[in-house]
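Here is chain A:
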Amino acid sequence: MEDTPVKIVVYHCRNLRLFKDGEQKIFCRQWPGLTMVSIPCSGKIEAHHLLKTMAGGAQGVLVLACSEKACQYLEGSSRSRKRVDYARLWLEKVGISAERLDFVRIPPMDRVALENLLREFLSKIQSLEALPAIAKA
Partner candidate 1 sequence: MIVATLKEIDEIRKMIDRYDSVLVVGCDSCVAECAAGGARETMLLASALKLSYLKDHMNPTITEAVIDRQCVDDFIDQIADQVPEHDAILSLGCGAGVQALARVYSDKAIIPALNTLFIGETQSRGVWQENCLGCGSCKLGYFGAVCPVARCSKKLMNGPCGGSKGGRCEVNPEIPCGWDLIIRRLNALGELDRLTEYVPPVDWSTSHSGGPRKVVREDQQP
Partner candidate 2 sequence: MKTESNLEKVLASGRFAVTAECGPPKGSDTAILMEKAKSLLGHIDAVNVTDNQTAIVRMSSIAACSILKNMGHEPILQMVTRDRNRIALQSDIFGAYALGISNVLCLTGDHQSFGNQKQAVGVFDLDSIQLLKTVKDMRDEEKIIGGESIQGAPKMFIGAAANPFADPVDWRVIRLAKKVNAGADFIQTQCIFNMDQFKKFMNQAVDMGLTEKTYILAGITPFKSVGMAKYMSDKVAGMDIPDELIRRMAGVPKEKQADEGIKIAVEFIQQFREIKGIAGIHVMAIEWEHKVPEILELAGLTSERQN
């Protein structure tokens, strides 16, 4: 298990401006197993996306959002919080630790904060018993 990188998916709001053109790919190379997905607003993410991502083999999913006040679409950031909570509820229903799913508001353009967060999240996920892999039909 140690050899296989832990699959983590991060949905991040485009308005956080974490990466300039082309930087995201380079960043991900430094983090094996990491997939970063840029979305127009964290509010676009819904519980079914998160569950599907988990069912697709992710060991953990992070949603990165702007602060509530900074949300370009006014309600996006507060909505996504509720949706992540709802998805966490579903994880609990199926007996999977809700810790695998998290929602974090970070300052814009703060790559250091991002890296600290990823380190923390990764170690948390590694501390949990790995989910069985999905056998592809």
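The candidates were selected such that all candidates are chains of the complex that A comes from, given by their letters.
In this section, a residue touches a chain if its C-beta (ideal position, glycine included) is under 8 Å from a C-beta of that chain, and two chains touch if they have at least 3 such contacts; residues count from 1.
Bear in mind that the values here come from a model prediction, so they are computed numbers and not experimental data.
Touch between chain A and the candidates 1 or 2 in this complex is found for 1 only.
Against candidate 1, in their complex, chain A makes its touches with residues 46-49, 51-52, 54-55, 90-91, 93-96, 131-132, 134-135, 137.
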